[in-house]
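A protein chain is absent from this complex, but the other protein chains hold their places.
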Amino acid sequence: MHQRSYILTISCPDTIGIVAAVSGFLTAQNAFISESTHYGDPLSERFFMRTVFRTNAEAVSTQAFTHGFSRIAERFHMVWGLHDAARRARALVMVSKTDHCLNDLLYRFRTGELAVEIPAIVSNHPDLAPLAEWHGIPFYHLPVSSENRRDQEAAVLRLVDELEIDVVVLARYMQILTRSTCERLGGRCINIHHSFLPGFKGQKPYHQAHARGVKLIGATAHYVTADLDEGPIIEQAIERVDHTYGPEALAMVGRDIENIVLARALRFHIEHRVLLNGAKTVVLR
Amino acid sequence: MHQRSYILTISCPDTIGIVAAVSGFLTAQNAFISESTHYGDPLSERFFMRTVFRTNAEAVSTQAFTHGFSRIAERFHMVWGLHDAARRARALVMVSKTDHCLNDLLYRFRTGELAVEIPAIVSNHPDLAPLAEWHGIPFYHLPVSSENRRDQEAAVLRLVDELEIDVVVLARYMQILTRSTCERLGGRCINIHHSFLPGFKGQKPYHQAHARGVKLIGATAHYVTADLDEGPIIEQAIERVDHTYGPEALAMVGRDIENIVLARALRFHIEHRVLLNGAKTVVLR
Amino acid sequence: MHQRSYILTISCPDTIGIVAAVSGFLTAQNAFISESTHYGDPLSERFFMRTVFRTNAEAVSTQAFTHGFSRIAERFHMVWGLHDAARRARALVMVSKTDHCLNDLLYRFRTGELAVEIPAIVSNHPDLAPLAEWHGIPFYHLPVSSENRRDQEAAVLRLVDELEIDVVVLARYMQILTRSTCERLGGRCINIHHSFLPGFKGQKPYHQAHARGVKLIGATAHYVTADLDEGPIIEQAIERVDHTYGPEALAMVGRDIENIVLARALRFHIEHRVLLNGAKTVVLR
Partner (left out) sequence: MHQRSYILTISCPDTIGIVAAVSGFLTAQNAFISESTHYGDPLSERFFMRTVFRTNAEAVSTQAFTHGFSRIAERFHMVWGLHDAARRARALVMVSKTDHCLNDLLYRFRTGELAVEIPAIVSNHPDLAPLAEWHGIPFYHLPVSSENRRDQEAAVLRLVDELEIDVVVLARYMQILTRSTCERLGGRCINIHHSFLPGFKGQKPYHQAHARGVKLIGATAHYVTADLDEGPIIEQAIERVDHTYGPEALAMVGRDIENIVLARALRFHIEHRVLLNGAKTVVLR
């Protein structure tokens, strides 16, 4: 029999018997649980679970499986998802002129470290077209201004629909999306901000960091929401600096952190490890 | 009804149905699972699990519970433990003349950060008696030499038995225990070694680190085995240094790392998060 | 002849010939330079220097030395200081009820890692008196309220004068000093703030960090100014956390960072490594 791996994610009010019901059901389907993590938040009293199991593909694709699990899901008021672990998420990457994050993502894509498809790269500038081309990825140059912002974003959203995009990655896109686009892409649009949020929101964070004289700089990957740089944080990292670093030197050090933080956040997302808990994330490793 | 928390740890050959059996049993006992982590090692094909659950104390203390769970344990060939989460582990701390780890442990003990009892501090030197005294802990001065080593260790082991010690902490004890004592304390004796193992085993690791010119120094907490500095690693950390650090400066920086690594390892141990997987540990957070 | 070490610190407008003038003068006095670091800030166009030299004590104490160096200092418009490296800075430590920073400072003081005298510990609560007592340090209980704040701070400042205090350390003092006291203690009063500034200023930063869902928490040591949590940053560090950490767990992890950051900042200060550059610091290692 053909064995496949599946990822099951669950979020629901915390109570007695959830794990037993889910694992009992999976065992009844002859599924081998290879990974499982859960977390009950004492504050929100919500339960979060991610389980990876192996079973024969036929079992899972039957109506019996979905039907059976739906009954458990209803009983516990679950928000849930079932994902074929082998299916590659489809990512649309948005960039501006800055290329380090794109370069890094494409390297990890090319080597298979990031198990994604990248059906499109969108930019408001033409500069990074050659990089996209070398990796054989369609590049869409969609300029944006205060006049055409709604139309441009509509074009992006059409691409998201037509290309069946799972996740939009703002890899130093440098434009603020409109509220409605943020809402349309809720929970599936990741931005990298080049500061250790909540410090230094908004424009030119490395200049802000230099002016404040901090001794560490950081980067933050978060889901985009309508409130600028206030979305749920997925991952952060920092590096040590000192008084000798001007804004350019900070930016140079920062590029490495941005690359790593964005790549990690995207990997967590496509591996279905990130569950939303209000304005925060639960990252189940 | 009086609710209590329990920690259940399991290690067994990996197979289908373990989680279902365990969580099904717990649910049948009306237990609320508040934390649970497991890990299946693809190499050793062993399964490791730590589950924290809340239920009424009467239920767990009955023969029915133990009897019921024993049948599951037998079926899956489990090594298992059931621990009252509120019970404080009893730790015997062994020291020599160096006091930073002891000072740090006692601070964390005093503030309740480390939920242990410390019925005894043992040392081969009298120097740290006043520190023990200030914290109201019995101090046993048991000098050791190549002549009396077996007798001295026998005295230590008698204390371990009489005081019903759960874990022995070598907080810079600086003596090598004999093979038989290592074996007697297998899996319940934690040592802090002041290097990033496997680098710089043995004597004077900071001098070794200085001679080698490393750019980071570290510390390692591990279970003691008969092979010096080769026991299963529980926790490690490092700090950045540079060419200006002589051996004393390295030792100064190192003290902070040693304190933190030892305290974390001990906390993981007493919270029953550390399971042995051959010569390695699985630390379930 | 009796050799002594001295630390010379200089801050002045950057120009040609400063190092030559200073090192030429020192060589003429037969001084052996054992350490020297400088930094020219391209933005403020100021030059910062810290030089450690050894020479015979008689040479430095003569009027000839001071007179000679004063001429160089005038020529380059220097702000400068000359410090006997063996002289221990006199630190007054202010605390409230939280004891981890005090406990840590006292340990480092007792072992000589921090080469300070501590002639007084001041607190607005009596709780930490026994800890002070055990270390043989006078403890001043000076309660504070909105009514008596000015009087209480006047009492603190009298202690600063009478005890010839070099540096005031706010080791989790938890009170906001008045503007005039901040100004009186400008550049010689160090505070530890339990967040990675500029994030989470003000009250209950661990609760703020928890609410925001950050993936790293930090601590910041800075000079106190009249603008709350806005003073020049001396040192920062962070530690990784995740969604499972509630405010108490964040505080527990944070204590270790606070201890280390405050101890480092104080060490940098008493070793005369920290020079002010507007609202920022230059830390010459």
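Note that the chains are named A, B and C in the order they appear, and that numbering of residues resets to 1 at the start of each chain.
Going forward, a residue touches a chain if its C-beta (ideal position, glycine included) is under 8 Å from a C-beta of that chain, and two chains touch if they have at least 3 such contacts.
Because the structure is a prediction, the values reported are computed rather than measured.
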Chain not shown: contacting residue from B:Arg71, B:Lys97, B:Arg179 or B:Lys215: B:Lys215
Given C:Gly24, C:Gly81, C:Pro126 or C:Gly202, the one touching the chain that is not displayed: C:Gly24
Where the missing chain touches chain A, by residue: 99-100, 103, 107, 111, 113, 134, 244, 252, 255-256, 260, 285
Missing-partner contacts on chain B, residue numbers: 39, 41-43, 196-200, 211-216, 218, 232-238, 242-244, 246, 277, 279-283
Absent-chain interface as seen on chain C, which is shown: 15-21, 23-24, 26-27, 30-40, 240
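Keep in mind that, in the parts below, only the chains that are shown with their structure count from here on.
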Same or different residue numbers at the chain A/chain B copy interface, by half rule: same
Most distant chain from chain C by Cα centroid: A
By number of C-beta contact pairs, the top two chains: A-C
For chain A paired with chain B, centre-to-centre distance based on mean C-alpha positions, whole Å: 37
Whole-Å separation of chain centres (CA-atom averages), chain A against chain C: 42
Where chain B touches two or more other chains, by residue: none
